[in-house]
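Note that this complex is displayed minus one protein chain, with the remaining chains in position.
Note that the chains take the letters A and B in the order they are written out, and that residue 1 is the start of every chain.
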Amino acid sequence: MIENTSSIDRVAGAILIAGLLFVLTPLVFVVITATQSYEDFLRNNFSLIPGGHFLDNMREVWSRTDLPRQTLNSIIVGAIVAAGRVALAVTTSYAVVFFAGRGRGLVYALVVASIMLPLELMIITAYQVTANVALPLNVVANLGGWWGALFGGPLDLRWNLLDSYAGISIPLMAQGSCTMILVQFFRTIPPQLARAAIVDGVGPLRFLWDILLPLSKGPLTALGIYMFISAWIQYMWPLVAASSPARTMAVVGLTRLQEDADRIPDFPLQMAGAILVTLPPLILIALFQRRIVRGLTLSEK
Amino acid sequence: MLNKSALSALALMVAAPVAQAADFEFWYGNTGTGEEAIQSACTAFNESQSEHRVSCVGQGSYETGMQKAIAAYRSQQHPVLIQFFDAGTLDLMLSGAVLPVQDVAPDVDWGDYINGARSFYETSTGELFSQPYNGSTLIFYGNRELLAQAGVDELPQTWEGVIEAARVLKDAGIDCPFTTDAHPWRVLEQFSARHGLSIASRNNGYGGLDAEYTFNTGPVAEHLQNLAAWRDEGLVKLDADTAAGKYTTAFNSGECAMMEGSTGSYGAAFAALGDKVEIAMAPMYEGYDRHNTLIGGASIWVMKGHDEPSYNGARAFLDFLRGDAQQIEFTRITGYVPVTNSGLAALEAAGLSGDPQFATAGVGVESLNQPASEDSRGVRLGFYVQFRDIFMEETQKAFTGGQDMQAALDAAAARGNDLLRRFEQTYEGTKLP
Partner (left out) sequence: MKQEIFRSRWLPWWLSAPQLIVLFLFFYLPIALAFFWAFHLEQPFGGRSEFVGLENFRRVLGSGEFWSSAGATLLYMVLASGTSILTALILALAADRALKLSPLARNVFIWPKAVASASIGVIFVFILNPFLGILAPLNEIWPGFWNPRTNVTHTYIMLFVTNVWNAIPFTFIILLAGLQAIPQELHKAGAMDGSGPWRRLWDIQLPLLTPQLFVVIVLEVADSLSGSFGLIDTMTNGGPGGATNLLVYKIYSDGFKAYDLSGAATQTVILMALVACITGFQYVFLERKVNYDR
C-alpha cells in the first residue's frame, strides 16, 4: 500500500479473524449437531463433541422428505423470481432514471415503500388475490352495476394461481429492493453516454437493449443470483400458496422433520436437513462470490 | 373492445381444472410423528376402498392451517375437512363456515366418545360439533430413579405432597425437583377443570358470549402465587430456568425429577428415559374433589360449501378414523389417547393396555373420565388463543420480578375481558350454539 501500514494491516487482520469466527461458529455448530443421534441429543442435549450419525441422519432426511422434487421446485421458483425481479427492475429503473417527466417520483416512491412491510402481514389477503387474480377486474366491472346493465349479468372472471409456480413466484416479486439497487446503479452511468446515443439517432428502446443492458451485465447477474437465493430461503408464502406435494419447496418440505409442540424436536435431524437445503445456495455463493461483489459495485467504473 | 363471450372464454381457459367428484381434501397441522401417523392413515383409507380419495395436506402448524382456511374459505378454495386445535373451538363454532359433524353424520353413535373428549367439542345443548381426533390431556410425570435417590417411592397425588417431595428432593441434592412452563393450558385450564373451578363466568362461556374472566381471585391465583414462591425457594423451575429452555427437555434429560405435561410428551420421555418414567393423574390441592381434566390436541371439522359426493367421502373417512384399529395405531405411533369407549375396549382386548407404549391411554383416559362438573366441560371463550398469549405475557412479568403476581393476574383478566367484549361485538347477532 501507500505508506507503511503494517500496524493497520494487523488490526485489519484481527478484525477479519474475529469476523470469520463470528460467521463460522454457528455453521460449525450446525454440522456438529447433525452428526449426533436423537438419543444422544435427548440425553446430553446440545454438545460440541461430534457423534457418528451424520450419514444416518442424512439418509433419514432423504427418506422422510421428498428432496429431489422439492429441490427442483425451489430451483424453478428461484429462477422465475430471479428473472422476474431483475426484468421488472430493469424496465422500471430505466423509466425512473432516464426519462424526464412527472410521475417518476411517484413510481419510485411506490416501489420503495414496498420494501418495508413483509408479506407475512398480508398473508390472508394476498392469498385471496392469488386465489383469483381477476378480482380487481370484477370489482371495477361491477361497480355501480354498469357491466350487468350492458351484458345482462355481473362479471365473474376467475383466474386461480394457487398451487402453481406462477402463484408462488409472482407475489414474491412484489418487493422493490432489486429496483432500488438498480436505480442507484443507473444513476452512476454518465449521461453523456445517452446524449451521444441521441445524437446518433438511437431510440430509447435501442439504447436500453444495445447499450445499457450489455453495460449492466455484471450487476444484473449479481442481482439475479442474489434474488435466486432470496427466493430459495422463503418459507411462509411458499407454504401457504402451495397445497400439493408437487409444488412444495425444499425449505418448506423440511418442516416435516419438526416435531409437534408437545415433543422434543429432533435437532440433529433438522440440522442435517438444514445442511441439505443450504448447500445449493451456499455452493452458488462460494463459486460466484467475486462476480457478486464486482457486480454490485453500483458504479459503472 | 373485448366482449363478454371472449372474456368468459378467457376465464374458462385459465380456470383451474375441476377436481374429480370423489376426491376431497383434508388439511392438518401436525408435523413430525403426528404427520407420519396422519399420512399413513390417509394412505390406508385410500387403499381400503376405491370409491373415495382423500388427499391429506400438511400445513406445517395448526395456526398456518387456520390462516389458510380463513383465506381459502373467503375465496371458495377451502377443503372439506380441517383439523384444528382445542383453543380455537369457539372461533370455528361461530364462524358460519362449518357444519356440526353430528348433522353431517347423524347415524353415528356419538355417545361412544368418552365424556372428557365429547364435552369440549359439543354445544351447550350437547350436540357434537367436530370429531375429536388427536386427543391428549394433562398428566403428572416422575423420574423413578431421581425420586428413589431421595427416597420418594410414589408419585405424589396432591400439591401438598408434590411440594413435600420437592423439598426432600432438593435436600437430596436434586437441583430441579419439579418443572412446568406455567402455560395456561396447564396452570389455568386443566387446573381449574379438575378442581371443579371455573375460569370465567357462565360456565367458562358455555352459557353465553357475555362471560367474564374470574380466575384472578380464588384457588388459581393462590396456585400461581404458590408457584412463584416455590420457584423462589428453588423447588420449581420454569422453562427459562432450565438448561435447555424447555421443561419437557429438562425432564427428559434427567435435570428435573417431576413435571406436569401433556400425554403427548410421553413418547419422547419414554424414548429418553425408558422405564424410569412413571406417570399418574395430575395432582390436586387437598380438600377438593377430583373432576375430569380437559381434552387437548385437536379435532376435525367439516366445512360448508361442498357437494354431496365430497361429504360422502368425508363421512367415510371420519368413520375410518374413528375405527378401533385406526385409533390403536394412532395411539401407538403418537402417544395421543384413544377417544372412544370401543377404542379403549379394543385396546384392552388386544392385551395392549399394560404395554408401556400405551401407558398414557390408561392414565389419560382415567383422568378424562373423572366425574364432570359444569365447569369442567371445556373453555368456550372468544379470542381465547390471544388470551393465552396475554396470560403468559403478564405472568412472565410476575415470575421475572417485574410485577406482583396478583397484579399480573388482574391485568390478564382485565385485558381478557376487553377481548371477550370485542369478540361479543364482532359476533353480535350470532347465537352461541
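Definition applied: a contact is a pair of C-beta atoms (placed from the backbone, for glycine too) under 8 Å apart; a residue touches a chain by one contact, two chains touch by 3 or more.
These numbers come from a predicted model, not from an experiment.
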Contacting the left-out chain in the complete assembly, out of B:148, B:271 or B:385: B:385
For subunit B, residues in touch with the removed chain: 63, 66-67, 70, 73-74, 88, 91, 94-97, 239-240, 242-245, 383, 385-386, 389, 392-394, 396-397, 400, 402, 415, 419, 422, 425-430
Residue numbers in subunit A that touch the chain omitted from display: 1-3, 5, 8-9, 11-13, 15-17, 19-20, 22-27, 29-30, 45-46, 87-89, 91-92, 94-101, 103-105, 107, 109-118, 120-126, 128-130, 133, 135-136, 170-171, 173-177, 179-181, 184, 186-189, 191, 194-195, 198, 204-205, 207, 226, 229, 233, 235, 251, 267, 270, 274, 277-278, 281-282, 284-286, 289-290, 292-299, 301
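Here, only the chains that are shown with their structure count from here on.
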Inter-centroid spacing, subunit B versus subunit A (mean Cα positions, whole Å): 37
Subunit A-touching residues of subunit B, taken from the complex the two chains share: 3-4, 7-8, 10-11, 14-16, 25, 30-36, 55, 57-60, 64, 67-68, 70-72, 74-77, 136, 243-244, 246, 248-249, 252-254, 261-262, 264-265, 267-268, 271-272
Complex contacts: residues of subunit A adjacent to subunit B: 38-39, 42-46, 64, 123-125, 127-128, 131-132, 134, 151, 155-160, 162, 236, 239-240, 243-244, 252, 255-260, 262-266
